[in-house]
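Complex shown without one protein chain; remaining protein chains in place.
The chains carry the letters A and B, assigned in the order they are written, with residues numbered from 1 in each.
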Amino acid sequence: MPDNSFSQFVRRTFARREATLMVLLVVLLVPITVRSPQFLSPKNISTILNDMAILVIVAIGQFYVILSNGIDLSVGSVIAFTGMACGMINESFPQVPVGLLLLVGMGIGAGLGLVNGVLVAYGKIPPIITTLGTMSIFRGMTFLLSKGTWVTAHEMTDSYIALPRTTFLGISYLLWIALFVIVLFYYFSRNTRTGREIYAIGGNPTAAKFVGVSESRIRLVVFLISGTLCGLAGSLWTARYASAVNEMATGFEMQAVAACVLGGVNFSGGAGGIIGVALGTLFLGVVTNALPVIYLSVFWQTFVQGLIVLMALALNTISDQRKTRKLLEQRRG
Amino acid sequence: MSEKKQFVAQGRLIDEMSLKNRLVELFTKWEVILSFLFVVVFIFFTNMSPYFLDWFNLMNATFQFSEKAILALPMIFIIMCGDIDISIASIIALCAYVIGISAEAGASIPTLIVLSLLVGSAAGLVNGLLITGLNMPAIAVTLATQNIYRGIATGMLGEHACTKYPQGFGFFGQEFIPGTIIPFAFVLYLALMLVFFFVLHKTAYGRRLYAIGNSAETARFSGINVRRTRIINYTLTGFFCGISAVLLASRILSVRSNIATGWDLEVITLVVLGGVSISGGRGTVFGVFISSLLVGYLKFGMGLLKFSGTVMTIVIGSLLIIAVLLPRLLDIYKANRKLKIQQGGL
Partner (left out) sequence: MQKALLEVQNLTKIFPGIRALDDVHLSIRSGEVHALIGENGAGKSTLVKILTGVYFPTSGVIELEGKPISFKNAIEAQEAGIVAIHQEASMFPELSVTENIYMGHHIRNEKTRKLDWKAMTEHTRVLLSQMKLDINPDTLVKNLSVAQRHMVEISKALSLDARLVIMDEPTSALTGREVEDLFRIVRELRDSGKAILFISHKFAEIFEICDYFTVLRDGQYIGEGEVRKSSEDDIIQMMIGRSVDQMYPEHTTHTGEKILEVRGLSQLGAFKDISFDLHRGEILGLFGLVGAGRTEVVRTIFGIDKADGGSMSIEGKPYNPRNPQDAMRRGIALVPEDRQKQGLVLQMSLTHNISLPMLTKLCWKGLVTKGKSEKTYVEKQGNEMEIKAAGYHVDAETLSGGNQQKVVLAKWIGTDPKILILDEPTKGIDVATKAAVHEFVCEMASRGVAVILISSELPEVIGMADRVMVMHEGIQTGFIDRKDLSAELVMRYAIKEVKEVTHA
């Protein structure tokens, strides 16, 4: 191919959000490491990665919802409900193997996702309203389930609590699960019809209808994915923090959206990729973990995240507008 | 030719509608359904609890919802234009933080109020400018500013709680109008509600909001400055967050960074439940007034019956979803009816 020359390959690669993020990440890491050399120590790196493992799982679910032109504000509540459920099951039935516990978490999450999906796809309620409502319904259900109490570390089995910390080939199970989810959904997005049809619905619903893609089905699927992944995240959350509390994961929807926006996912739908979301999550993790290095208390974390999202949002918008203009210039010389 | 005559051709359809049809039309009106629901709630709780139907208690209950009901007023304008703002709770936190630290620094009551209103308006203005300036989606922008505004309060306050306030500051959120049993905050709400009623239904500005919400394109082609109107709406909402922050800080006299968490949902619920279409262009101040009272007294009644806050959260969330689902079903019903009438099956 004539346009496959090396320079064009480089240019095309760097036009992508993934590459920009990589560069930014390195640029960010240099001063941080200079200031605090232990930042890149194996221990700290693994802390950052483990911190981000749950987020990336949730962010991937959020990614599909945003990709289809929606938003899922209920992720934090779904995590809380499944996390609480898993914690309580673990407490009452310690003989249930951990693997099964994760599956139960995913099942419960899928059920909650289904509720969102049916309301959006068949009730035709806008995603923002649906998930704003279920956000408080699911959180309320968490309180009802727990009757306001907590599940603490000593009420859970050791194997459950140990799950995130146990390592295999030097990498924690938590991270393995996250990596598996990334690979699985990379495959899903790239190599299945449904995966591609989500892009079609988000990019141009009318055209998608023309080629026979069912909008309701896709809307249902994205919320199902988001719910299932939040369920998985919930069951891991309880294990990782060795407790299940009613307020867990409050405001987590923001972090999930932040990871997506950073990863170049467009809010008008139809653009973005799993790798971008993963890198966006990593970027967020590095920034959050670097706050103490620049002597900012963790209390500033929310502020910094909001600011980053706003900047990423503006960047996405401006670069889109510039591209449109360029195309216009090409047209009619 | 007389003017009346010109209308005859299509006029028959509406003018000759039977009494039954008129009644159906009336009772499928959202405001009427809401008012009916309100009465049901009242009768129900009166029967369930001897403490419900008591003037003092009913007035006292307004302390709990006046602040949110006040916020619902400018939110009508935002949603009417097809926009959304999920940063209002954070703007309140920011305003409350400013009130808290200024009070600790010894500022007077008027200074506190002015500061709160200024900070709120500025935060709202920033929202409006960001959304209209770069044409970014309102939901994404206000999600980001939600964290930025709350983040400033969290970052500055940390675990600290501001509890020192000037003498008499408690009046706005705790006291009654002298000589009556009517709380000041509720009177303020009623006054503001009337102002909003007037603005939305009796002024050029209100008319323009309806036009923008139904067709922003037509509004623009008709010489309406859509962008400016949206910015004004966001600034107004910020300003009202400032008012609400004063009432809230005055009521609880303790400002922490997590103040007003979750209010975004509750306020949007009030507006949508009040019959304002989430896609814009439809709704009344009266509807939102009824929905504010309905939700307020529903919570009060449930509190009397010892329901936990949790159950209320679930009820509010469900109400929001039902409020959107039900009018849609009603529309389908009405459309079917209209079709039947048009086909001659009166």
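What we mean here is this: contacts are C-beta pairs under 8 Å (C-beta built on N, C-alpha and C of every residue); 3 or more make two chains touch, one makes a residue touch a chain.
Here the structure is a predicted model, which means the values were calculated and not measured.
Colleague: Check each of B:S108, B:N225 or B:N336 against the chain that is not shown and name the one that touches it.
Modeller: The single option touching the absent chain is B:N225.
Colleague: Taking the full complex into account, find the residue in A:F39, A:Y199 or A:W237 that is in contact with the omitted chain.
Modeller: Considering all chains, including the one not shown, the answer is A:Y199.
Colleague: Out of B:Y210, B:W263 or B:F300, which is the one that touches the chain we can't see?
Modeller: B:Y210
Colleague: Tell me where the left-out chain touches subunit A, residue by residue.
Modeller: So the residues of subunit A touching the unseen chain are 1-4, 190-193, 196-197, 199-200, 203-204, 206-213, 266, 270-271, 323, 325, 327-332.
Colleague: Kindly note down the residues of subunit B that lie in touch with the hidden chain.
Modeller: Its contact residues with the unshown chain are 3, 6-7, 9-15, 202-205, 207-208, 210-211, 214-215, 217-225, 281-282.
Convention: only the chains that are shown with their structure count from here on.
Colleague: Roughly how many whole angstrom separate the Cα centroids of subunit A and subunit B?
Modeller: The separation of the two C-alpha centroids amounts to 32 Å.
Colleague: Show me the residue ranges of subunit B that touch subunit A in the complex, using the header's touch definition.
Modeller: It is residues 84, 86, 130, 134-137, 139-141, 143-152, 154-155, 157-158, 257, 262, 264-265, 268-269, 272, 278-279, 308, 310-314, 316-318, 320-321, 324-325, 328 of subunit B that touch subunit A.
Colleague: Mind pulling up the subunit A residues that touch subunit B in the complex?
Modeller: 71, 119, 123-126, 128-130, 132-137, 139-141, 143-144, 148, 254, 257, 261, 267-268, 296-297, 299-307, 309-310, 313-314, 317-318
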